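Worksheet: the structure to be examined is printed underneath.
Left out: one protein chain. Kept in place: all the others.
Chain lettering (A and B) follows the sequence in which the chains are written, and residue indices restart at 1 in each chain.
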Amino acid sequence: MILINGDFNMEKITVETSRRTELVEITEKVSLLLKKKGIRDAILHIYVPHTTCGLAINENADPSVKRDIISRLGEVVPRDANYTHSEGNSDAHIKSVLTGCSLSIFVEDGLLRLGTWQGIFLCEFDGPRRREVWIKGAGLKE
Amino acid sequence: MILINGDFNMEKITVETSRRTELVEITEKVSLLLKKKGIRDAILHIYVPHTTCGLAINENADPSVKRDIISRLGEVVPRDANYTHSEGNSDAHIKSVLTGCSLSIFVEDGLLRLGTWQGIFLCEFDGPRRREVWIKGAGLKE
Partner (left out) sequence: MILINGDFNMEKITVETSRRTELVEITEKVSLLLKKKGIRDAILHIYVPHTTCGLAINENADPSVKRDIISRLGEVVPRDANYTHSEGNSDAHIKSVLTGCSLSIFVEDGLLRLGTWQGIFLCEFDGPRRREVWIKGAGLKE
């Protein structure tokens, strides 16, 4: 095993979303990236370089959870609400601030250490679009 | 002092919550872990592997702040609101997405570098339960 000092080069994942608002699971894509890069033990930082989508970790077993999250966020931040931004997507910018655009997760023994029911999601708030997810980390490589 | 390359092994803290919704301060448990591991200088990443609780940093001096946070989150995301998830805890999943499940904090000279009024809280949204908090970091050990 080779010890890597500092951090891995940034990698990009592409995600195609298909609706205006939806949660798209990216856990498998992140896992495949770990394997491809031979990452054994690390802190991974995941980042979206967009201002109308976000990142979240939540339940990936029952799809009704995703629906409830999207639906309630739409109540809290409605699409139309006397916004001043002229592009008609202020709701998406605001939801992006609420969910956030960066996450940190752990890798040990070559595996993502998520909780039993957790998956990693890109939160699309102004799709459909092609989105990028950036990943960088520090740790051990084989 | 020994320079550690890469990251510390992940550590786990257990937190027992006693109500359905509450903020439980975990600052002292995190500080004790630092001392136990001899961590002098680091970036610590804190993570909850659950989908119905979250993490927050906020005021730990006046307990009324915790009450107001819990109370307002309950207005923004009510327990009953035509959710489709059958387990009756969609509100907890949604609040977990809003607060987030990962935090990064700094350690210098063996001490957590929090602001004067800041404490670290596990945000319980579907308790009482036994919760885990995972901690991993990179930096210097004595």
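The working rule: contacts are C-beta pairs under 8 Å (C-beta built on N, C-alpha and C of every residue); 3 or more make two chains touch, one makes a residue touch a chain.
The model shown is predicted, which means the values in this text are computed figures rather than measured ones.
Between the chain not shown and the residues B:Glu59, B:Glu87 or B:Glu132, the one that touches is B:Glu59. In the full complex, subunit A touches the omitted chain through residues 5-7, 9-10, 45, 47-51, 76-77, 81, 83-87, 90, 93-94, 96-98, 100-102, 104, 134, 136-138. Residues 3-5, 41-43, 56-59, 62, 64-65, 67-69, 71-73, 75-76, 98-100, 103-106, 108, 113-118, 123, 138-140 are the ones on subunit B that touch the missing chain.
In this section, only the chains that are shown with their structure count from here on.
With centres set at the average Cα position, the gap from subunit A to subunit B is 20 Å.
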